[in-house]
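Only one protein chain is missing; all other protein chains are in place.
This part shows chain A:
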Amino acid sequence: MTARHPQPRKPPPDLLETGDDRPRLGERWAAVPRRTRLIATAGLLLTLATAAGLRVLDRPGPPEPPAPWPIHATDITYTGISRPADRQSRSFSFTLRAEATSRTPVTVETLRQGYRSLRTHVTPRLPTTLRSGHPHRITVTMTVRSCKDLPLDAGLPFLDVTLRNVRARQEISEILGAAYAHDLTQALRTICRPTPAPRHSGTAHSHHPVTSFRGDTGSMSPAAPRSGNRT
């Protein structure tokens, strides 16, 4: 005779049982009070929406634009004579303000005035690196090697500058403007065309040599008028 096992009773809706006969998820969900179900659903939606929004925000942005070419990333300005022309040393100095205008640093590799008869010395020593927000003061000293064939009053003298950044190496002409042209003319004329010393009608014992004056070889139109800012 087989013993009759009693059938398990259906558990009340608010009781969960473990074991093979435990209720499925849906049944459990149905067992949760309605208000609780609504709050849980809203919370789930909010969580999912927030996660989706955060994923959008975390998406990688557009690629960084390439660094500009050096000429578009550098500003070099003439700021005036720092040491007037001296006939003895045959030299003079002027200053430039140089700065990188983009986030990419720019290196000044070489700098010179393109006249064979002028020797150029630069401080700080080149190469020097420019950064945005940190303007550099560059001092250029020019020494006249020979006055022969040296253009004394060019209207548009410029500096040949080699610049380099991560994008390119570029040799450019920095045409510094009317103030530079004027000051360069004045300096070169001072060194290459000395003016006569004044005559004195003193005693026989006074000796005041007269400096030989080359004079103008023709009509010399003045260089560009003094203008521009000197900071």
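In the analysis below, a contact is a pair of C-beta atoms (placed from the backbone, for glycine too) under 8 Å apart; a residue touches a chain by one contact, two chains touch by 3 or more; residues count from 1.
In the analysis below, contacts and distances are computed from a predicted model.
The listed choices are "siroheme decarboxylase", "Branched-chain amino acid ABC transporter substrate-binding protein", "Peroxidase-related enzyme" or "Gluconokinase"; the UniProt protein name belonging to the chain that is not shown reads "Branched-chain amino acid ABC transporter substrate-binding protein". Only one of A:Thr129, A:Ser146 or A:Ser173 touches the chain withheld from this view, namely A:Ser173. By the touch criterion stated above, the residues of chain A touching the omitted chain are 25-26, 29-30, 41, 44-45, 48-49, 52-53, 56, 59, 65-66, 68-69, 71-72, 76-78, 114-115, 149, 151, 153-158, 168, 170-178, 224-225.
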